[in-house]
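Note that this complex is displayed minus one protein chain, with the remaining chains in position.
Take a look at chain A:
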Amino acid sequence: MAGIKLDTLTKSYGDTQVLHHIDAEIEDGEFVVIVGPSGCGKSTLLRMVAGLESVTSGNVHIGDKRVNDLEPADRDIAMVFQNYALYPHMSVRDNMAYGLKIRKLSKAEIDRRVNEAAEILEIGQYLDRKPRQLSGGQRQRVAMGRAIVRDPQVFLFDEPLSNLDAKLRVQMRLEIRKLQKRLGVTSIFVTHDQVEAMTLGDRLMVLNGGYVEQFGTPIELYERPASIFVAGFIGSPSMNFLSGAANAGQVTLSNGTTIATGSTASGEVLLGVRPEHLKPEENGPFKMTIEMLEHLGGVTLLHGVLDGTDTQIVASLNGITDHQVGDQVSFAAKQSHLHLFDAKSEKRIEE
């Protein structure tokens, strides 16, 4: 078992730099999710760890070994691809055994490992089928099995769930999580889905435009997002941002309302508050007229515009409420649920 260390890692294609000085230490047995919008460089980062992309500068360490110049096969990793990349002409058994055959393991050892992995993943009865005879979820398991039999130090997942339907995705997500805990193998998982990221990861690395926006536990990211990007990316529906001016412990919104924040910051700010933290309260500072209602059963989403501004805000209330379109509602939020961001740098202003 081994941890992974990324040391000022950069990647450029010609003059275009796609990853900027990535530093991270991933501990042994940890499950790290790299999350970000498409084109943020998350897959590239994973592929650099895998050895499928060259490193422009910086270092990748797996365990105590610097692996920059090692072939993927020599890095002691296993990777699960988005489209599974199973060899279509080989049976499930051969797919799983192929890497072991190349490593010249004994027949008995190969059989033992394949059967063990098949048992863990409950794909024992499919071992002699071809990949095309399997459903998406089963193929996904075979791809996982191929990773497990190698008994690697690191698992790398490149959006492995995005080809599955929604229900199966939730199920496989839980299984991957359980499996990783059981095997205790250090894992990196790339996804663009923030729910997947929040539920799977011990820690999340949020990437945006090749920069690490924040690297921390899901709760940290939710409670103390380091930037507007992270705040907007984590959580659903995403956070409301209201522009205003901060001065002496309070923020004056553009419609004149003042809200106490307890922050000593001053100047142009964005005030962030999550939809689920807005509670209806008479004379509350956030007044809006409802333009649209979404009843999701468990929660009701109220969409509207903050009075006196043209800022869209969303509030999420528990249960089914009897609000009507056109109603005027006032909300308040606890001071601890307010987030302040610098309007220019878009970074969090610490209290």
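The rule is short, and it goes like this: contacts are C-beta pairs under 8 Å (C-beta built on N, C-alpha and C of every residue); 3 or more make two chains touch, one makes a residue touch a chain; residues count from 1.
Just so it is clear, contacts and distances are computed from a predicted model.
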item	value
Among "SGNH/GDSL hydrolase family protein", "Acetolactate synthase", "Cation/acetate symporter" or "sn-glycerol-3-phosphate transport system permease protein UgpE", the UniProt name of the subunit that does not appear here	"sn-glycerol-3-phosphate transport system permease protein UgpE"
Given A:G14, A:P88 or A:G256, the one touching the chain that is not displayed	A:P88
Selected from A:M79, A:L200 or A:L242 as touching the chain missing from the view	A:M79
Interface with the unshown chain - residue positions in chain A	50-52, 71-74, 77-79, 81-83, 85-90, 98-99, 102-103
